[in-house]
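A short worksheet on the structure shown next.
Only one protein chain is missing from this complex, and each of the others stays in its spot.
By written order: A, B and C. Residues from 1 in each chain.
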Amino acid sequence: MESTILLLSYLIGSITFIIGLKMLSHPETARKGNLVAAAGMTLAIFATIFLWENPNTHERLHNYGWIFGGLIIGTIVGTMAAKKVQMTSMPEMVSLFNGMGGACAMLISLIEYRKPEAKSMGEMIVVVLGMLIGTVSFAGSMVAWGKLNGRIKDRTIPGAQAINFLLFGGMIVLAIMVIGGFTSNPYLFYGILALAAAYGILFVMPIGGADMPVVISLLNSFTGCAAAFGGFLYDNPVMLTGGILVGSAGTILTILMCKAMNRSLKNVLIGSFGGQKAGTAAGDKEQGAYKEISLNDTAVLMAYAQKVMIIPGYGLAVAQAQHACHELEKVLEEKGVEVSYGIHPVAGRMPGHMNVLLAEADVPYEKLLEMEDANDQMASENVVLILGANDVVNPAAKDDPASPIFGMPILEVEKAEHVIVNKRSMKPGYAGIENELFFRPKTSMLFGDAKKVLQSLVAELKQV
Amino acid sequence: MESTILLLSYLIGSITFIIGLKMLSHPETARKGNLVAAAGMTLAIFATIFLWENPNTHERLHNYGWIFGGLIIGTIVGTMAAKKVQMTSMPEMVSLFNGMGGACAMLISLIEYRKPEAKSMGEMIVVVLGMLIGTVSFAGSMVAWGKLNGRIKDRTIPGAQAINFLLFGGMIVLAIMVIGGFTSNPYLFYGILALAAAYGILFVMPIGGADMPVVISLLNSFTGCAAAFGGFLYDNPVMLTGGILVGSAGTILTILMCKAMNRSLKNVLIGSFGGQKAGTAAGDKEQGAYKEISLNDTAVLMAYAQKVMIIPGYGLAVAQAQHACHELEKVLEEKGVEVSYGIHPVAGRMPGHMNVLLAEADVPYEKLLEMEDANDQMASENVVLILGANDVVNPAAKDDPASPIFGMPILEVEKAEHVIVNKRSMKPGYAGIENELFFRPKTSMLFGDAKKVLQSLVAELKQV
Amino acid sequence: MDQFTSIFTDAASYRLITIVILSIFLGIEVISRVPSVLHTPLMSGANAIHGVVIIGAIIVMGQAGADDYLALMLGFLAVVLGTLNVVGGFVVTDRMLEMFSKKKKTK
Partner (left out) sequence: MDQFTSIFTDAASYRLITIVILSIFLGIEVISRVPSVLHTPLMSGANAIHGVVIIGAIIVMGQAGADDYLALMLGFLAVVLGTLNVVGGFVVTDRMLEMFSKKKKTK
């Protein structure tokens, strides 16, 4: 009877994961979907604690003190960390939690390996692979986390690909030896662990910091697979379905994220234009002349406009200028100017970055236009103000088949009457390429840090 | 080794079913999807014949003569029947094949039940339910088949719902007695079979003939479930996944088909407006006056039009007038008139009916406009010729909230300059309701059988 | 009752139940956005797929004792009917889809 309840709990858990993921992929139901999955997870955890029994000995679990101790500590720390983290450091946090999951899978395999009971070949495969993938995911996530919060700098390691290849080969050889039972020396097993950790680190190290969201999504699906191996080991349906679902959904999500940036996964992993090269590709072309505009002129132009569109980019996030931006919007609206925001899907450094950022500053949701809508009404805008965006307004994506970003849909700002670009210099953005837009006749440059410029602009506007 | 190959074949089979269904639901890949699934099926069948062994005795299958004999006969008959059937009798054919599948599941259960070996409770459940559902599906499909080819007439059976309820209850009681092992009298088992057959017949009998596509889709998912019970019985993954996939996909498809007609499944099953009531609901309202148009006038009007849209409906299919229709189109095009077809998604009696019909008469695919496109260009049409369509152009669906078809999207023919309606009388169509359109000022009626009218029209046009 | 709940606890069955649940969801997901022109071919294709019940017929037939004539006959009938379902189903679906695709190519 009790084991029937356990299995029903597991089935319900699996179902909530499917439904939760489904709901998470639609804007209206996303939040509820997350809660549905969380409820299923809670059920599965408590059912395991109280109802699980060893299939051979029929013993229940013991060590309740340790288990609840761990659960409580993890819950408190996890909740606090998740509640305190800044919106813009979310990907960092996700990476950290992902690493925890990987480490958990690694530890499970380690303990199972140490158990004296003889293991079948199938069990050995599962233990070794679970440990291997869990470790890669753990190590990789830690590096990704370090990169995102700036502790680890981007660096190309000479011969990284060759080293990775060797590490990978080494892991395979050791894994075959351990699984095949050619040796029972436990150090071989620990050797795999060491190689996997090194591989995880070297795999993520050369990838540009800005590509981390994609990498985290990939590591996410690795951890899913590691969890699934646990499902094999304990013949546990909820671990199996949950793990594999995340493994496959995560892989698709990774590909979708790459597509939104118009790049291939391979291109991201080899890092053809990560943070590293930024700033070097400029100057391929003869630079034209650009014209500057003063703060005062900008203020006048905007005050007498009927419609203004603001296009935020990565620079706005770096400058933490979202509140100043909202300030500007309010001042303009008071003057009867209609203000909207044009949001490019990959503006910033994580998907939805701009939405989250502007939501934080209480910008009304209906002012945020998705790219297509923004482009549709671009022709009726008097002034377009570009705040720290670059690649997402680069006309080369439309005109220049040789450009690395060719094919990416962009915000077509040149349809508007005036284009004002705020950035600190003429340096390129994330893709490291020159932007023709800055030299076009309609464009005027307004140099300076986004936050400072916005604050001055608001002050000027109040006087107009 | 061999059983590994068998299981791999089964896994490949399951995968082809998933991919096949997926591809079948996109127009460009549909045909290939069907072949993919067929290939997987072939693999699974041959792998079973040559590699399957009894899990207990480890014996291979024998009686190869019988097996191949059955396969060959089934293949020849099935191929011939499927090749010879007329396009418009396809749903009939599908219903027949569906019934065969149900009968096959029923026979399997029957043979398994007769085997002397003791069965566990789980096995008994699976055997009884497989037989029950297979029989209902078989009997229901035969009735649906008879209705579609006109051998069985629509009839309401007084108290049908009460009888069905009793039959259903009887089946459940008998099933519990047999499964629970309260009796080992085999006649109880055959009793279930008889009740299931009666239930299948009475379930489909009162439903209007025109609703048969929906019913067939439902019975389709029943047979899927019956196949899945076979999968349980033999612990066979490909039967299990194939059966359940069809069971759930079929259910969804049934619901989608109902939605396209703007009706609920319940409404279809209880038959609130099946063929039965057609013709009775007319006359609720004061009939206005309608005006007729002569063949000659029609010919002149069309010959001097710039754009003509033809709207085919069920009447065109009944009259087998598709070739005459194509004839008309060609004559008009020779005179420089631009001709297109406006295709409503539920025109006719099965989804895609009009597409299939016109394709048969070699009407070029690009002349067929889907409803939205047709409505978009309706305003620029000089003449709209409605051939045996009625409900799909009924303005009550837009204007009259009390109408049973209210809410169904329609072809908005009144946007065009002239509307000519060809049908044989003022009788209503499938939904059995009056059509305001016929009394509107723009509309002229051209009475007669669609085929004859079209032939005369072509003759007239050649003289204009 | 015990015998009944054992159906759920038996490790083998819960895996089967998991397979059932996953297949149900998959069936729903795979179909959910099909255009109405494809309803009939899809119905027909699905009909062919549940013909997989033929495998059960083959197993039953291939295990029947050489002197159990009733089982032989019923099994033979089951194989024929199952084959009709499979072969007829796929062929008829292909014919329907041919109608659509032939015309499309001339586009």
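What we mean here is this: a residue touches a chain if its C-beta (ideal position, glycine included) is under 8 Å from a C-beta of that chain, and two chains touch if they have at least 3 such contacts.
Fair warning: this is a prediction, and the values are worked out from it, not measured in the lab.
Across the entire complex, contacts from the unshown chain go to A, B, C. Within the whole complex, the absent chain has one touching residue among B:I18, B:A260 or B:A431, and that is B:I18. Residue-wise, the contact with the chain that is not shown comes from A:I216, picked out of A:L7, A:L202 or A:I216.
Residues 1, 3-4, 7-8, 10-11, 14-15, 18, 22, 55, 235, 237, 240-241 are the ones on chain B that touch the missing chain.
Not every partner is drawn; the one left out touches chain C at residues 11-12, 15-16, 18-19, 22-23, 25-26, 29-30. Think of the hidden chain as still there; on chain A it touches residues 13, 17-18, 20-22, 24-27, 30-31, 33-35, 37-38, 41, 44-45, 48-49, 52, 54, 59-64, 66-67, 69-71, 73-75, 77-79, 81-83, 85, 87, 90-91, 93-94, 96-98, 100-101, 103-105, 107-108, 110-112, 114, 120-122, 125, 213, 216-217, 220-221, 223-224, 226-228, 230-253, 256-257, 260, 345-346, 350-353, 355-356, 359-360, 363-366.
In this text, only the chains that are shown with their structure count from here on.
Taken pairwise by the contact criterion, the protein chains link up end to end in a single open path, with no chain closing the loop. By C-beta pair count, the most extensively touching chains are B-C. Put simply, the C-alpha centre of chain A and that of chain B have 46 angstrom between them. Taking each chain's centre as the mean of its C-alpha atoms, chain A lies 42 Å from chain C. Under the contact definition stated at the top, the residues of chain C that touch 2 or more other chains are 25. The residues of chain B never reach two or more other chains; the list is empty.
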